[in-house]
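All protein chains of the complex are present and in place, except for one that has been dropped.
Showing subunit A:
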Amino acid sequence: MASPEDLIAPRPPRYFEARRKIFPKAVRGSYRNLKWAIMAVTLAIYYVTPWLRWDRGPYAPDQAVLVDIANRRFFMFAIEIWPHEFYYVAGLLIMAAIGLFLVTSSVGRAWCGYACPQTVWTDLFLHVERAIDGDRNAQIRLQKARLGPSKIAKRVTKHGIWLVISVLTGGAWVFYFADAPTLAREIVTGQGPYVAYATIALLTATTYVLGGLMREQFCIYACPWPRIQGAMLDEKSLLVTYKYWRGEPRTHGLKRAAPERVLSLVALAANPELAPRIGDCIDCNACVAVCPTGIDIREGSQIGCITCGLCIDACDEVMDRLDRPRRLIGYSTIADEQAAGDGKAPEHPMKRLLRPRAIAYFLIWASIGLAMLFALGTRSRLDLSVSQNRNPVYVRLSDGSIRNNFTLKVRNMQSRPREVEISIEGLPGGALWSETAARQGAERSIRLNVPADKVTKLRLFVAAPSDGPSRSDLTFRVRALDAEGGEDTHQIHFERPETGR
């Protein structure tokens, strides 16, 4: 608030402002427990996943989840993604985006409050801070205390543990990109690849800075998510709300709240119209003290609110002590709040969840997922792509016939070598031979061995009589010759000079 001096003699404006340090208070309650559980699950997934094994046979790695950049493969349990199948990843990203729409329109910023890595790691760092510096008041005292041995010891311990957590966080990330046990041994013995150490160093720095130092500033200043999510919320989205109609006008402090309430109950029995209008909020600021982003939820929905629900737990505790009903602060929608203020019953949660907008998001989300599952289930593990070499488009041979050159890529996506046959269909009189063979042995098909899990590239020459249309259809077919079979075709054209002969 502006001081009276400001109005008489305004101070020169401050262009920059130091961060107002936040000391979130520890809190107990159902949402805190939910946060504990989600933190445990997400951290466990993050740290354990690279160590899971998955047997894929002798030609492929046995790590369950592996981003193999060197060989350009992405392994995820039974699924193996090749670079040309990257649309699966694109599909997952689209699903994630629509999933964000779906979740945000239905239950608000649940991602921000519970699952976002920034939230999870900041929470973890806050617990470390409390374990060493004590809770909110002790932290404030320590902040103000002069620098002495005890403060230095505490600061060094805290930042040391933060750094250890950061190193472990960065260290876990690299295991997704190489065989985890091998890499772990290499890293510990100092023989790891340079890029592994660089990645660990970078992620250590970002974890320490974002989780330990920047914390809520990242959400408020840097993250685009709150802006996007804020735009997707509407009056039927779940938010952490302060019930104005119930809380206002506030009283100040427990002691003042209680006798007035007793008085009002006595007076109420005699003359209900004499009852002073008094709210449940006692302005104890418990909700502000526990907030990890340092906001006052009673000012309404705002960008700093990550809807983590810790203020709900804090307020519930106070309401219990006051013997008032819980959830003066609670998850609610703007529409329900308005209805409640008008004395109407809130909408049934199912009706809210099943509104057209949410159903539309869900249908889009689910249909993309089903389409990807279908594509994944029916995809061929033998793939052929053909391109025509167009410089020159055709070559006239000395016997007058026309030759076209093609570059074929045969992808054997099985983890074993296979023998395949490549043949041409259409093009009467046409015959093919490979770059390592001669035209004398040209036939309608050739056989070749394709190595496991590799793309085989070969150049084929196709010759055909010159009398024919300037462009004929030509189909290449690759067929696996083993018991399992499988084939793929590629349609392309055979080009001749316009004048024929």
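List of remarks:
The rule is short, and it goes like this: a contact is a pair of C-beta atoms (placed from the backbone, for glycine too) under 8 Å apart; a residue touches a chain by one contact, two chains touch by 3 or more; residues count from 1.
The rule is simple: contacts and distances are computed from a predicted model.
Chosen from "Malonate transporter subunit MadM", "PAS sensor protein", "Cbb3-type cytochrome c oxidase subunit" or "Threonine/Serine exporter ThrE domain-containing protein", the protein name that UniProt gives for the omitted chain reads "Cbb3-type cytochrome c oxidase subunit". Only one of the listed residues, A:19, A:141 or A:185, touches the absent chain: A:19.
The omitted chain makes contact with just one of the residues A:181, A:325, A:400 or A:441: A:400.
Contact with the chain that does not appear here is found for just one residue of A:345, A:438 or A:483, A:438. In the full complex, subunit A touches the hidden chain at residues 1-2, 6-7, 10, 13-19, 217, 221, 389, 391-392, 395-401, 403, 405, 435-436, 438-439, 461, 466.
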